[in-house]
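Missing here is one protein chain; the remaining ones are kept as they sit in the complex.
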Amino acid sequence: MSDIVLNSVSKSFGGVRVIDGISLDVPSGEFVVFLGPSGSGKSTLLRMIAGLETIDEGSLTIGGKRSEHLAPGQRDVAMVFQNYALYPHMTVRDNMAFGLKNIRMDKAQIARRVQDAARILEMDALLDRRPAQLSGGQRQRVAIGRAIVKEPAAFLFDEPLSNLDAALRVRTRVELAELHQRMQSTMIYVTHDQTEAMTLADRIVILNNCRIEQIGSPMDVYLKPASRFVAGFVGSPGMNFIKAELSGEGEQQVATLGNGSKVALQIDLPPGTYELGIRPEAVQVSQTPAATTGKAAVVERLGDRTLVHLHLDDGSALVALDSGRSQIRSGDTVHLDFDTTQLHLFDADGIAHHAK
Amino acid sequence: MTPNTIKRINWAGGIVTVLTVVIAVIWAFPLYWGIISSLKPENEVVRPYIELWPDTLTFEHYWFALTETQIGTWYINSIVTSLGVTVLTVSTSMFAGYALSQLRFPGRTVLWWLILASFMVPTQVLIINHFVLMANMSLLNSWAGIILPQLIHPVIIIVYKQFFDQVPKDYREAAAMDNASEWNVLFKIYIPMNWGVTTALSIVTFIWAWNAFLWPFLAVTRTEMMTITVGITQVFDAFGVYYARQLSAAVLAGVPVALAYLLFQRRVTQAITLSAGIKG
Partner (left out) sequence: MLRNTKKEWLIGYILVAPFVAIYGLIFVYPTIDMFLLSFQDAPLIGAGTYVGVDNYTRLPSDRRFDTAFWNTVYFVVLTVIPGTFVALGIAMGVTRLSGRIQSLVLALFFLPYILPVSVVYRIWDWTMNFQFGIAMHVLDTLGIDRVPVFQTSTWFMPAVAFVTIWWTCGFSVLLFLAGLRAIPQDIYEAASLDNTSGWRTFRHITWPLLWPITALVLTIQLILQLKIFDQVYLFSQGGRPNDNLVMVYYIFQRAFVNNQGGRAAAIAVVLFIMVIIIAALNFQLMRMSERRK
């Protein structure tokens, strides 16, 4: 099967770098998600793999074949577009068959492939309809079906769920995961939605400013973000960031926060000023008096858990997690316990260091 | 708002509505009068008072026009030349509009500006040179000679370019992923996606060509080559001073385009507004 290998590829639009020397190796059968904010270059990178954008520098290999100069249709990849781009004047069947007819596949085989794809996606009944007669979710399936019939080396998805409503998005997400498990094919998926990235990906590639910030499994990225950017981008609610002075010796360090409270942690870093990052779930509301206290400003009750938005004495903001039955009310003074094994320190360059 | 004002507004609205309908009926009355006169016997036509319905309904004038004049030949000439103008204008405009909208090639911008400029040029001023050109090509008194000078309709290219510009580029990319050749992109995607506008433009081009008077009038001198719009007014001895006969010939000339309009009212309306530069 196929590997997709990008070797220091770059691209500029009119003198502006949009992709800057990216290298990436996608092994066969892997589900890779390109995650990043808009303008990070994630869609451009996907379109470069598809052949819809040229690759200015570097090389692209798909299944061992150099592909950067091949036309889109000859790269053995299939793409699902954000707006689906279903041909409005063709039936579902013709939409799926169009690509196969273009390579002059024989009719019986086309019919078989369309039938198979329809069965996999449970849309046999829709084959003779036109896109205008389908719901948003059904169009999405057809768009995937049009990719499946090509039996490509890799599937490329460009924000495929962004046009669906919230409920349908969750359902389709699960279906996509099932589809990947069943087909075991390589999939590259672009999204700005971290939930989609976390739930679908074998590996997440986080892009920012035309570069890769981090590549790793969802839990890697979540627990050990490589940079201040990744730490802030992944996770909802977002990670808390507080200025901290680090002092101490060897691995035994003490971080002094802005309000004067001290947090002891194990980390191998020279003393100095850092940004301390901690996820809300590592900031527990304590029933007993603790080193750090804050004043609850807003209390968000989500049912299974409660988010408490706090202000420390020096005014810095912090979000803490409490149980669903939390008694805290706005204006209460709250005592906070930090899970010191889940602390991250970010240096001036934004590089992350993780506490032990 | 008091009940009183509501009543007043409805009154005013009602008057305007009734007035509009009445004016519409008066507006179309000459059409009715022309048709009804063509169905009266000649002696009844010239009665010195108004008769809204004939005493004796007769089709004798139509029978006369169809059997005793060359109107059948003129019909054929009109149909052939109008279809020719329609097919040639719409197809060449469609292809050129597509190229101007979707493809990059040297000379594209110049061509586009030329088309926009020609939009302003009145083709009527070219009659002399068209005549000389057709004479030199020995095309006077021929179908081709009637058709050729009528093929300048820059507005159709402009409308096509607008429509092709509006097709999201996703379709082109999807087609590229589907291995479609440039020809397949054109013939299997862009043209079929815009059948609606092609239908609309074809219908109005046909109507324009059918109604054309000045050029077919100049290009043809032999009665058997005339189009119907020219023939019914230029062959004086065909009908004589028989008003009902003349009117029946006029009705026969108008029926095809009137039918085309009544059958495709929505499409004609769309094409007319598009041709004036308003999105339909």
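The first chain written gets the first letter, and so on, giving A and B; residue counts start at 1 in each chain.
One rule holds for everything that comes next: a contact is a pair of C-beta atoms (placed from the backbone, for glycine too) under 8 Å apart; a residue touches a chain by one contact, two chains touch by 3 or more.
Being a predicted model, the structure only gives us computed values, none of them experimental.
Trainee: In the whole complex, what residues of subunit B lie against the chain that is missing from view?
Mentor: So the residues of subunit B touching the missing chain come out as 1, 9, 12-13, 16-17, 19-21, 23-25, 27-28, 30-31, 33-34, 37, 45-46, 48-50, 88, 91-93, 95-96, 98-100, 103-106, 108, 111, 114, 118, 120-122, 124-133, 135, 148-149, 151-152, 157, 172-173, 176, 182-183, 186, 207, 210-211, 213-214, 218, 228-230, 232-233, 243, 246-247, 249-251, 253-254, 257-258, 260-262, 265, 268-269, 272-273, 276-278, 280.
Criterion: only the chains that are shown with their structure count from here on.
Trainee: Could you grab the centroid distance between subunit A and subunit B? Build each centroid from C-alpha atoms only and quote it in angstrom.
Mentor: Taking the average C-alpha coordinate of subunit A and of subunit B, the gap between them is 57 Å.
Trainee: Spell out the residues on subunit A that touch subunit B in their complex, using ranges where they run on.
Mentor: For this pair, the touching residues of subunit A are 50-52, 71-74, 77-79, 81-83, 85, 87-90, 98-99, 102-103, 146.
Trainee: Give the list of subunit B residues in touch with subunit A in this complex.
Mentor: 168, 170-171, 173-181, 184, 188-189, 192-193, 195
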